[in-house]
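As you look at this complex, bear in mind that one protein chain is not there, while each of the others sits in place.
Then we have chain A:
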Amino acid sequence: MQILTTPFFGIFLSLIVYLAGQWLFKKSHGLFFFQPLFVAMVLGITILVVLAKFLGQDVANLYNTAYRPGGDIIFWFLNPATIAFAVPLYKRNDVVKKYWAEILSGLLFGTVISLFAIVGVSKLLGLNRIGIASMLPQAATTAIALPISKAIGGNSAITAMACILNAVIIYALGSWLVRRFHLDSDPIGEGLGLGTAGHTVGSAFALKLGSVQGSMAAIAVVIIGAVVDLVVPLFSHLVL
């Protein structure tokens, strides 16, 4: 199967499963379960698992040799896409200038409180120390979370899974969560929350809700990265 070793396969598979997700989402009139990113993820993994069985290969091996060359090309474009969030941020500079102290304190204290809650939930559900350490850096984007996770004795594969699922969950359940917990009454907190919990994808979601939400989510991605860099190693040293 020569076609499986060129980047074409990864790009093609990503496109097909995402388009299938968009189609299902439209057909179901926006049912959250058929959110395109979620459908694409489940469908893509299923196809790889079935294909691996069919070819008698290991799934991880097939993923690395067949999907990854193309997948990495698409993934790379997240770099300029993250930079692009400077534009919505700049457009709402007025909010940043007026509320910078509240934004900073909200993110700092919000992260510390969340860390305690995450440790509590992890212990309640019976995760071991490695599992808990892997959960702590998840508020940051993957590039920050993975090295921090390693440094505090976590498993970076679990942390990567957390960062990815965060984004998928926020994209799929964001509108329900916003409605259920009445977050829309305060666009600044709403945006910061979506950026913290959903990273870059959460920021794109927040931008759909409004320009204030989008700019706040973008600033949250930047500041939460620094907060996680500084707070999580100290926190894990003191609490774990």
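Definition applied: a residue touches a chain if its C-beta (ideal position, glycine included) is under 8 Å from a C-beta of that chain, and two chains touch if they have at least 3 such contacts; residues count from 1.
What we mean here is this: contacts and distances are computed from a predicted model.
The listed choices are "succinate dehydrogenase", "Electron transfer flavoprotein, alpha subunit", "Arginine ABC transporter permease" or "Effector of murein hydrolase LrgA"; the UniProt protein name belonging to the chain that is not shown reads "Effector of murein hydrolase LrgA". When you scan A:Ala133, A:Leu194 or A:Val212 for touch with the missing chain, the hit is A:Leu194.
Contact between chain A and the unshown chain involves residues 10, 13-15, 17-18, 36-38, 40-41, 44-45, 48-49, 59-60, 63-64, 67-68, 71-72, 74-75, 77-91, 93, 99-103, 105-107, 109-111, 113-114, 117-118, 121-122, 125-127, 131, 135, 138-139, 141-144, 147-148, 151, 155, 157-158, 160-162, 164-171, 177, 181, 183, 186, 188-190, 192-194, 196-198, 200-201, 203-204, 207, 218, 220-222, 225-226, 229-230.
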